[in-house]
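Notes follow the structure.
For this depiction, one protein chain was excluded, whereas all remaining protein chains were kept in their positions.
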Amino acid sequence: MKKWMIAITIGLLILFVSACSSGEHTNGEGSSDADVITAWAWDPLFNVAALKLAEEYYTQENEGFQLQIIENGQKDIVQRLNTGLSSGTMNGMPNIVLIEDYRAQSFLQAYPDAFYDLSEYFNIDDFADYKKEPTSFDGGQFGVPFDTGVTGLYLRTDYLEDAGYTPEDLTNITWDEFIEIGKDIKEKSGKYMISVNPNDPDDLRHMIQTAGVWFTEEDGRTADISDNEAVREAVRIYNALQEEGIAHINTDWSSRVAAFNSGSVVSVAVGNWMTPNIKAEESQAGKWTIVPIPRLPVEGAVNASNQGGSSFYVLNIPGKEKAAEFLASTFGSNEDLYQDLVTEIGAIGTYLPALDGEAFQQSDDFFGGQPIIADFITWMEEIPSVNYGMHTYAIMDILIGEIQKYKDGKSLDDALHDAQKQAEGRLIN
Amino acid sequence: MKLGSSKSIIGWLFILIAVIFISLFYFYPMLQALILSFRSGMGLNLEFVGLDNYIRLFNDPVALTAIRNTFIYLIVQVPVMILLAMFFSVLLNNPNLKFKAFFRTAIFLPAVISLVAYSVIFKYLFSTDGIINKFLLNLSLISEPIEWLMDPFWAKVLIIIAITWRWTGYNMIFYLAALQNVDHSVYEAAKMDGANSFQQFFYITIPMLKPIILFTAITSTIGTLQLFDEPMNITRGGPGNETLTISQYIYNLSFEYTPDFGYAAAVSFVIVILTIIFSMIQFRLGGDRK
Partner (left out) sequence: MNKLKVFFIYLILSVAALVSLFPFLWMLISMTNKSVDITQGSLMPGTHIFENLSNLFENYSVGSALFNSFFIAIIATVLCLVISSLAGYGFEVYQSKGKDIVFTILLLSMMIPFAALMVPLFRLFGNISQVFPAIGVDTLYAVILPYVTTAFFVFFFRQNTKMFTKDLIEAGRIDGLSEIGIFFRIYLPSMKNTLAAAGIISFMNNWNNYLWPLVIIQSPENQTIPLLISNLGSGYTPDYGVIYTAIVIGTIPTALVFFLLQRYFVEGMTGSVKG
């Protein structure tokens, strides 16, 4: 017993001493220290890498500028930001944070004093139109737009050919036409047309944006579900994909990726950020091509949409001017940076003056020599602008519940009506 | 035991540090959460709304579904797990058993596994074309694959299997330890009197284990009422909201949606009230309260 106690005591002492000595540099970091600008972002190969590139550019002219990038998952960042901001202390908050466009309004409106207005620092009109709504609030411009979530329909050309189709047959089609072709291919070759995750129906989002509407009205707060034709069509089509037997079911990110890496599906309808995962299966090189995303069969819908995409925000704490200047002169205006972003990390920005650069024209052999970046940019310019509002994810979850009931036999009208009622009853306005 | 007043004071000193720490780090935030539950609004813009949050809760079908699901887990899973844990501990308590340490460790190990690995593996095993379905098909127990993740009933079963897998070994250790304190001569005597294994189990083992059954029942009840990891990571609450739990809903209200901490706090206190009710019932049944 005594030995036990001694061992513990010694262990404790060692840890204490080492903690005290290593503890020095852990104090006084983060927001209070304006010499080092901190930034929170997710994905080391994408957003974090982009920040690093920007830092390289910026330090060439601003010696002594120091950026500390703290890498966390998006979910983790959302949780930390909410906890920190709602505690009202701003303690340990970063200077710069990356926020997904779908969530931006909810942060800007829930914590109106927490963000720093960047209107004076850069010109939002230089960016793709659809990026403006999510990043601005109450006359202020709070976000510097970063990547585009422009979507495309990735296609296996070899599977299409076996079934007697060409990529042209799937170019600029509606989702109903997509289903018809899918049924035919399934019958002929047994291949699934697409893979979906009913518990995370993010396809609904890019589907309805093709029609230029969202789950909420223009104010971003009032739920617009039961009388919204685009939502109605999207839900019907999403369900039809499964009912018609042309959808492979995935359950999470890895099985979603596996669905196309293993060659189980003919097509992937998704944001351009999926490209690296498609290319990960090298044996499929040359067998893929990308065409515009199908549109909803409603009046005014276009074959262009967005899925995901995010922007940088500056928090209203010491160091905000420095952080704002950094963002303004990199992501806000540096054309060269955008060329490098494409060539080095494959990130497509939304800064219009940079988009006709050479880097954007290169062809990609994996996609049979298609200039995929240039194609994405063409589609990006057509993305209808919508206000993602405050309740995207809350309404998605309500819809998930009602879609399940619709699947189990409830009428589409009743399901959407109930979803509308739930949203009105529960969401704060 | 009669105590002088000085001993009584010493007694208070023994518990003082714990009381201070728990008050500061649990009761103080809990009190703030309680106050918060009477306020509503997004993020920092909160205003006093009285009992509105609680009223809203009873009209919120998602909250009610989450409460219902949590109840189903509790009622099915806790007894199953506790019985299984007892069953394994009795098997492992056999003094003639070989490889005891191996079995013990193997059955306990799921409690240590990283949640990431655990949820990925469960999703994979129970996917429609996964190993479990292939196995069941080969045995002709089912004629077509079960949609574990997509069917409301089977998804709940999957969650129950997952929690049971993870925590049975953990609870088993409590029983195993308790059983080792039971004098073997009691069983010998019972055998002499002609008691069979089942009689021994029900008339000796269970009464002996009563305090431990109470302890595991209460801690498992609390654990299940606060269940979060499994539905969050394995089914994401789906299909629909069919596997959503109260804790997961609280998380969504606080972090996934536009934050409404007031309403989230109100939902949390539903868990508190439910836990108090269940614990009181268990203490009564367990006969531990004098």
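Per-chain residue numbering starts at 1, and chain names A and B are given in the order in which the chains are listed.
Going forward, a residue touches a chain if its C-beta (ideal position, glycine included) is under 8 Å from a C-beta of that chain, and two chains touch if they have at least 3 such contacts.
Only a predicted model underlies this, so the values are computations on that prediction, with no experimental measurement involved.
Student: Quick one: say which of B:W165, B:Y187 or B:F201 touches the chain that got left out.
Tutor: Here the residue in touch with the unshown chain is B:W165.
Student: Quick one: which of A:S87, A:S119 or A:S411 touches the chain that's been left out?
Tutor: Of these options, the touching residue for the absent chain is A:S87.
Student: Which residue from A:I181, A:A258, A:A304 or A:I400 sits in contact with the chain not drawn here?
Tutor: The single option touching the absent chain is A:A258.
Student: Spell out the interface residues on chain B facing the chain that's missing from view.
Tutor: Against the left-out chain, chain B lists 1, 3, 7-8, 10-15, 17-19, 21-22, 24-30, 32-33, 36, 88, 91-92, 94, 97, 101-118, 121, 124, 165, 169, 173-174, 176-178, 180-181, 211-212, 215, 219, 222, 225-226, 228, 246-247, 250-251, 254, 261, 264-265, 268-269, 271-272, 275-276, 279.
Student: Even though one chain is hidden, which residues of chain A still touch it in the full complex?
Tutor: Here the touching residues of chain A are 1, 4, 8, 11-12, 15, 18-19, 23, 25-30, 42-46, 70-74, 76, 79-80, 83-84, 86-89, 91-92, 94, 253-255, 257-258, 261-262, 273-274, 276-277, 280-281.
Simple rule for what comes next: only the chains that are shown with their structure count from here on.
Student: From the C-alpha centre of chain A to that of chain B, how far is it in Å?
Tutor: Chain centroid spacing, chain A to chain B, equals 35 Å.
Student: Touching chain B in the complex: which residues of chain A?
Tutor: Touch list, chain A to chain B: 75, 78-79, 82, 85-86, 88, 106-107, 109-112, 198-200, 249, 251-252, 254-255, 390-391, 393-394, 397-398, 400-405, 422, 425-428.
Student: Can you name the residues of chain B that touch chain A in the complex?
Tutor: Residue positions touching the partner: 40-45, 56, 59-62, 65, 120, 123-124, 127-128, 149-150, 152, 235-242, 252, 254-261, 263.
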